[in-house]
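Quick notes on the structure that follows.
Omission of a single protein chain aside, the complex is shown with its protein chains in their original locations.
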Amino acid sequence: MRYHPHTPEDERRALETIGVGSIRELFDDLPAELRDPEVDLPPGMDEAALLDHVRRLAARNETRGPDFLGGGVRRHFIPSVTPHLALQSEFVTAYTPYQPEVSQGILQATFEYQTMMCELTGLDVSNASMYDGASAAAEAALLAVRHTRRERVIVSRGVHPETREVIATYLRPLGVRLDVAELSPLTTAEPNLGDDVAGVIVQQPNFLGYLEDMRRLTDAAHAAGALMVAVVDPLSLALLAPPGQYGADVAVGDGQTLGNPASFGGPAFGFMVVREELLRQFPGRIVGETTDVDGRRAFVLTLQAREQHIRRSKAKSNICTNHQLTALMATVNVGALGPEGLREVALGSVERAHALAARLEAAGYAPLTGARFFAEFVLPVALPAEELRSALARRGVHAGVPVPAEYGLGDAVVLAATERVSDDDMEALVAALDEVGAQRRPAVARG
Amino acid sequence: MADFPLIYERSRPGRRGAQPPRPREFDVAAALGEENLRTEAPRLPEVSELDLVRHFTQLAHRQFSIDANFYPLGSCTMKYNPKVNEEAARLFQDLHPYQAPETAQGALQLMYELQADLCAITGMDAFSLQPAAGAHGELAGVLMIRAYHESRGEGEQRRVVLVPDSAHGTNPATAAMAGYEVREVPTDATGEVDLAAFQAAIGPDVAAVMLTNPNTLGLFERRILELARVAHEAGALLYYDGANLNAILGRVRPGDMGFDVVHLNLHKTFTTPHGGGGPGTGPVGVKAHLAEFLPVPVIAKRGEEYVADVDRPRSIGRLRSHFGNFGNLVRAYTYIRALGREGLRQVSGYAVLNANYLRVRLKELGFRVPFDRVNMHEFVAQPPEGLKTLDVAKALLDHGMHPMTVYFPLTVKEAMMIEPTETESLETLDAYVEALRQVLERAAADPDYLKGAPYETPVRRLDEVKAARQPVLRYRFPEPADGA
Partner (left out) sequence: MSTPESLRYAATHEWARKDDDGTVVVGITDFAQDQLGDVVFVELPEVGRKVVKGDTLAVIESVKTASDIYAPVSGEVVAVNDALDAKPETINESPYEDGWLFAIAPSNEAEYDELLDAQGYAATLDEG
């Protein structure tokens, strides 16, 4: 298939204007011995063949069936109007809004996104979005180091394991030490603070699903002169106390639950919202309000002197893009649901998750309910988690995010529930668990 | 004339749009603990679904896009985004990253094949699809280079990264994030890296050289094999910034030119949509001697099964959650399979044809072209003496065309960088030249006219100084009347 319009006549006319005899001649600068390599690709396909090919690949995936998968990504209700509006071609095929006069659509939508994130998190300034929650958390760690000029960061083990890995990748080349604050057993115990700590990073709800005492941890961080970085599920902020309420300095997280499809893990977007005082250290694009020469309100990328295209090696980060389109999807979705609808999605998820835990207890299982949880919780099981997950999948049920060994909980899985889970779905899960012999004997002491 | 409203200004208490499933009766304070609940509701917009639709549809109409406008932005490769890619991506959108891998074999297979396709296209030996953007891929690349030198006991010794003075800003920013010091190498009068200066700058303290080829002036680095030899002899690694790959697809490969690490921009060369600023995708490829350092996971095949390989002890680690921007990987895969090998050559052939056509026609018009020879997929120009690039750019907006990239690279004064891409017809290019002709004519007749441009756009020139001096970065809700 081809997407270029050139006919032989076009080609002839262009070559004549340029003054060369063939397209080949335009590549004379390339080293002769390297030209025209063998490229091992199948021949090109027309559109029908292409779609057949891709559909055959898609047929090797299975997404139907009751869904209890979480671990930071959840398949919530997304109304049809959301993708209809967010995926308009002007939003999809636009470039970065460097010419604001013709980019007010994107710029205003971003300003509305920034406002939304400030309202949800209770903090002062949001950037225009980042790649994902994990890299946003890593950038927050770097911000804490820049701001305090200290060289140690503490991260709770309750922070998603993948997020912790990413933070480590970012901190290692700069020689910043990363220490882990342990859980005991389901929430963060006292972190080992000192006057060398730049920031403390805690996730709420944590990876296992449980609620942390964010006020206590924030106060402890501040007493040691460190910044508090809260890694939060933005949907949960429809109900839970936001970072601003307990005094955190930075809020980061992944925006997928606000209205993007799961899409096998990406793209969604990361967010970062900070207190006013941290504005100058803040990475990422930011949109601001101003006026044009006729006095009209207008929006523009601002404070660009922090960014790579101006500061180069002294930029606050090398970040060059944001995740504009997926952040827009979230903005539209929150507008589609409204505060009441968002609350209902969150409430529905919490209610279903608690109903699921009760149903499992009634069936003789021992989910860990010793600490408060939001929409996910841990179920200890009698076989290795990945085996369990596969066995459930064979029975048409999607469940069983494995709890890694580092948590010291033995074989266990994290179960999630969204507002879409039905009573029948729960019965199907219990039946499948029973069939597989997942119940741990003897029952493990509850959390 | 009233300002275009914000969604918050359309909001009315009690209005709502979509209805999710109604939650059952539940004592949320008891379950979560009163102390964990928020005390103040977030001020989110309350609008009907129709108002939502009007708002975002009208916003879309205040936005330029490739689907509606010509966007010859140098170094951005604003080519057509095929719609079949969107249909393909939709087929995979409900997959959960943590579902049992046996139930996601189609997705894993697609990634595995894409890794192989990118190796074939670039001449590299292994790829990671993880990085979420070009700059992210650069970070991966530079961290791998660091790991490589450390593994050979030369980490302490090699603290410097060489970057041409014409390089994109992400190159030095990335090097700094990876803990390196940046040393700039000048370009010579031909617009290419100054070989003598390069030889002087290279040494046992250099970890890597970051290059783009063609470079940011749109010129092919003709001495690339020599540059590679000099770098490798000094023990440094060569990094390829793939932003300009569109010029050489199917014609020459960075792996064959001697590069050890490569990052690609799928949102440039491989048509994944720009989305108004992102998400992009920046896969990173390496030669065999660096494969062990690739970020995890790498998609592997064991027998007939596709797996995410995370058991890589010398990996630089993870750069983001999950597999990468999977939705965009589907789009790039579909594009590559649509083109096939012959299609790649057509892309670079017509991209370079179009760019040279524009260069010659702009020169006829009176634009200055500092490097007036056959260029690759883009070229740098300057407006006729006395005119400012910024003013010419703003005037073009009134003709319904997006301006070229302005003031980059930093090494050319009043630079304009123009990249038409292969998907534009000669008529579009001719219309662009005609628009510029009218701009020049207007400027000659009325010099102040350009300074006030644009005149026809939804808003006119903005006060960017005010935006930076008095930042207003979110909507300021009106204070409640009762002072609550």
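Each chain gets a letter, A and B, in the order it is written, and its residues are counted from 1.
Heads up, the rule we're going with is that a residue touches a chain if its C-beta (ideal position, glycine included) is under 8 Å from a C-beta of that chain, and two chains touch if they have at least 3 such contacts.
Source: prediction; values computed, not measured.
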Original post:
Among the options B:226, B:292 or B:464, which residue touches the chain absent from this view?
Top reply: B:464
Original post:
Touching the missing chain, which residues of chain A?
Top reply: 280, 304-305, 310-311, 314
**OP:** For chain B, enumerate the residues touching the unshown chain of the complex.
**Re:** 407, 464-465, 467-469
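To be clear about the criterion, only the chains that are shown with their structure count from here on.
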Subject >> Distance between chain centroids, defined by C-alpha means - chain A, chain B (Å) >> reply: 20
